[in-house]
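Yeah, one chain of the complex is gone here, protein chain that is, but the others are all in their spots.
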Amino acid sequence: MGHRFLRDPASLTGFLIVGLLLLTALFAPLLAPHDPEPVSLAERLLAPGGEYPLGTDGLGRCLFSRMLYGARVTLGYAFVVLMVTLFVGIPAGLLAGYCGGFIDGVIMRLVDIILAFPNLVFALVVLGILGPGLLNAMLALAMLSWVSYARIVRGIVLSIKEKEYIAAARVSGSRGFVLIWRHVLPNVLPPVAILATLDLGKLVLAFSTLSFLGLGAQPPTPEWGMMINDARPFMQTFPRLMIIPGAAIALTVLGFNLLGDGLRDALDPQGYAGPADRREETRLPNAPALKGGA
Amino acid sequence: MKRYLLNRLLILIPVMLGVCFITFLMVELTPGDPAEIILLKRDIGVTPEALAVARRQLGMEGPVLQRFINWLGRAARGDLGYSYTSGEAVAKEIFRRLPATLELAAGGLLVMLFLALSLGILAALFPRTAIDHLSRLTALLGASLPSFYLGLLLICYLAVPSPYLQVMGLGGLSHLLLPSLTLGFGLAAVYARLLRSSLLEVLQLDFIRAARARGLREAVVIGKHALRNALIPLVTVFGITVGGLLGGTVVVEQVFAWPGVGRLAVQAIFDRDIPVIQGYALFMALIYVLVNLAVDISYRYLDPRIKLGRKETG
Partner (left out) sequence: MPQRTVLHVKGLSTSFNTPEGIVRAVDGISFTLQQNRCLALIGESGAGKSVTALSLLRLVPVPGKITGGQVCLEDCDLLKLPTAAMRTIRGKEMALIFQDPLASFNPVITVGSQFVETILTHEPVSKATARKMTFAKLTGVGLPAEQVYHSYPFQLSGGMRQRAAIALALALQPRVLIADEPISFLDVTLQLQILGELKRQLEENRFTLLLITHDLAAASTIADDVAVIYAGRIVEQGPLQQVFGRPKHPYTNALLRSHPSFGRGRRLEPVEGPSPSPLHLPAGCAFHPRCPEMLPCCCNAAPELLGAAGEHRVACYRFNTLGIKSIGTEAVRA
C-alpha cells in the first residue's frame, strides 16, 4: 500500500506539502526571525529583504514570522477541531448504528436538523449565540463536522451488522461494545482516515473564512484568513500582504486534498473509494461539504 | 409519486420544527434579556413593570415550550421580531435584502453550470488530452482556493485594470459578473470532474452506439442522449451544492460589498443583534430545504425508472 501511495506523483506532492507544513508549524518559534505579534508602527510596510524576508505588514509586523506562526495557528486549531469531531462523531455513529431504535432516531434527527442549514449558515447561528472569537469558531465547526462521521460510521455499522461473522461472534459470546470494537472499528477506520484528511483541508478553509469575516481568530493572532482581511486596505499598493497568506491557505488545502485522494486510492476500503477516474464522484455525497465556507 | 411526496413532506415536519427550535433557542441561550434591550433601545425606563409588559409583548412568559409555541405562532404570521440596532421589523429588513442575495446565488449558479458543463463535457470528449488535464487542474484549484481570496485576486487583477467591471455593490451585469464567478468557480470545479466521469461512463453504453447507428447527429447523441443520462447521478449531489451556494454568498457579499442578507447577518453577529440572525437562519434553512425537496422531486422526473419503477411491470 505504501508503495502505491508514494509512487503516485499527486499523493506524493500532497504528502510533501503536508509534511513541510507540519514541520513549519512545529518549529515556527525556531524558524521565525521575529515575534509575530507586537506592533511597531515605525516599521510599517517595509519591502522584503534584509531583516524582514517578506517585509512587514500595515502594523510593522514581520510578515514571514506571521506566516510561520500562522501555519501553527491554522493547523493546530484545525487539528483540535478534528479531534473533537472524531470524538463526538464516531461514538455517535456507533451508538446510532448499534442501538438502533430510539437512540438512532434521536441522533439521526439531530443530524438532519443540522444538515437542514447550509453549513456556513449553521456556523453563523452558533457564532450568533456565542459571539465571535477563535474558540467559538472552533466550537461552531466542530458542531457541524461531526455529522458526516456519525453518518458514515452508522452506515458501516449497519452494513456490518447484517454480515454473518458478527452473528458468529454473538454466538461465540462476545457481546455489546466489545463486539463493535473488534469487528466494526477496523472497517470504520480506513474511510474515517480518508475523510479526516480531506476534512482537515476543509477545516482550514472554513476556519480561515470565518477569520476573514472577523468571526474567528482575533487580532493580534497571526491567522492567514485574518491577515488577508487586514491586507485589504493595501490590496493594490502592497498586494503581497494578501497574496502570500492566500497562497499559503490554498497550498495547505491542496496538500490535504491530494493526500486524502491518495489515501483513498491506497486504502480503497470496500466500495468507499472508486477507481481513480471516479475519485471525485465518491467524495461528494458523504463529505461534510464545509465548502460552504469556501 | 403522490405517496412519495407526502412521505417526504412528513419527514420535513420534524426537521423544520427542529430548525425552528434551534433558531428560537438563540434568544434563550444568549446572555442579556431581550425585553431589557428593547426598552433601552426605545429609551423607556427599565422598571419592573415596563419589563413585565415588554416580556408579555415579546411572548417571553411561561415555560420554554410555551414560549417556543408563542414564537412559532408569531414567526408563522411573519413576525420575526425587531432588530435591536435599527429597530426595524426583521422580516421586512430581510425581504428588502433577500433579492440581492438570490441574484448573487443565481449568478453563481449560472457560472457554475456554464463552467461545469463546458469543462466536464470537453474533458469527457477528449480524455487524457491537454483539455482534460486543464480541467483536472481547474478542479484542484477550485477545491483549494478560498473564495474570498479568489474574489480579492479578481478585484485586484481583473476589475481594477478593466474599465468595464464594477466591483462594489449592486448594479447591472458588470457588477454581477465577478461576484458570480467567485461564487461559482469552486463549486464548478468539483462538478466538472463529476460530470466527466459520469459522461465517460455513459458514453461507453450500448445505447449511445445505437443512437449513432440510427444516424443521429453527434451533437444530439452527446447533448441529448449522453448528457441526460450522465446528469442524473449528479442531481443528487446538487442539493449540497445549493448549500454551498447559499453559504458562499456570505463571503462573496463581504468581499464585494454586496448588500445582501449575508452582510446583514455578519454585521448582526458583531452587534449581537439576535433577531436578525434568527431571521436570516430561518430564511436560509427554509430556502435550502425547499430547494432540496425540489431537487429530490426533479430527480424522480429525470429518471423515469425511479418514477414509474414500482407501478408498472418491467
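Which chain is which? They are A and B, in the order written, and residues in each are numbered from 1.
To be clear about the criterion, a contact is a pair of C-beta atoms (placed from the backbone, for glycine too) under 8 Å apart; a residue touches a chain by one contact, two chains touch by 3 or more.
Keep in mind the model is a prediction, meaning the values are calculated, not measured.
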{"item": "Chain not shown, its touching partners among those shown", "value": "B"}
{"item": "Of B:R42, B:R56, B:H133 or B:R228, the one touching the omitted chain in the full complex", "value": "B:R228"}
{"item": "Residue of B:I44, B:L205 or B:A257 in touch with the missing chain, whole complex considered", "value": "B:L205"}
{"item": "Selected from B:L117, B:L141, B:L216 or B:L286 as touching the chain missing from the view", "value": "B:L216"}
{"item": "Subunit B residues touching the omitted chain (full complex)", "value": "205-207, 209-217, 220, 225, 228-229, 232, 302-305, 308-309, 312-314"}
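Throughout what follows, only the chains that are shown with their structure count from here on.
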{"item": "Chain centre separation in whole Å, for subunit B relative to subunit A (CA means)", "value": "22"}
{"item": "Residues of subunit B defined as touching subunit A within the complex", "value": "11, 14-16, 18-19, 22-23, 25-26, 29-30, 139-141, 143-149, 152-153, 155-156, 160, 186-187, 190, 193-194, 197-198, 200-201, 233, 236-237, 240, 242-248, 250-251, 254, 265-266, 268-270, 272, 274, 277-278, 280-281, 284-285, 288-289"}
{"item": "For the subunit A and subunit B complex, residues of the former touching the latter", "value": "109-110, 112-113, 116-122, 124-125, 127-129, 131-132, 201, 205, 208-209, 212-215, 225, 228, 232, 235-236, 239, 242-243, 246, 249-251, 253-254, 257-258, 277-281, 283-285, 289, 291-294"}
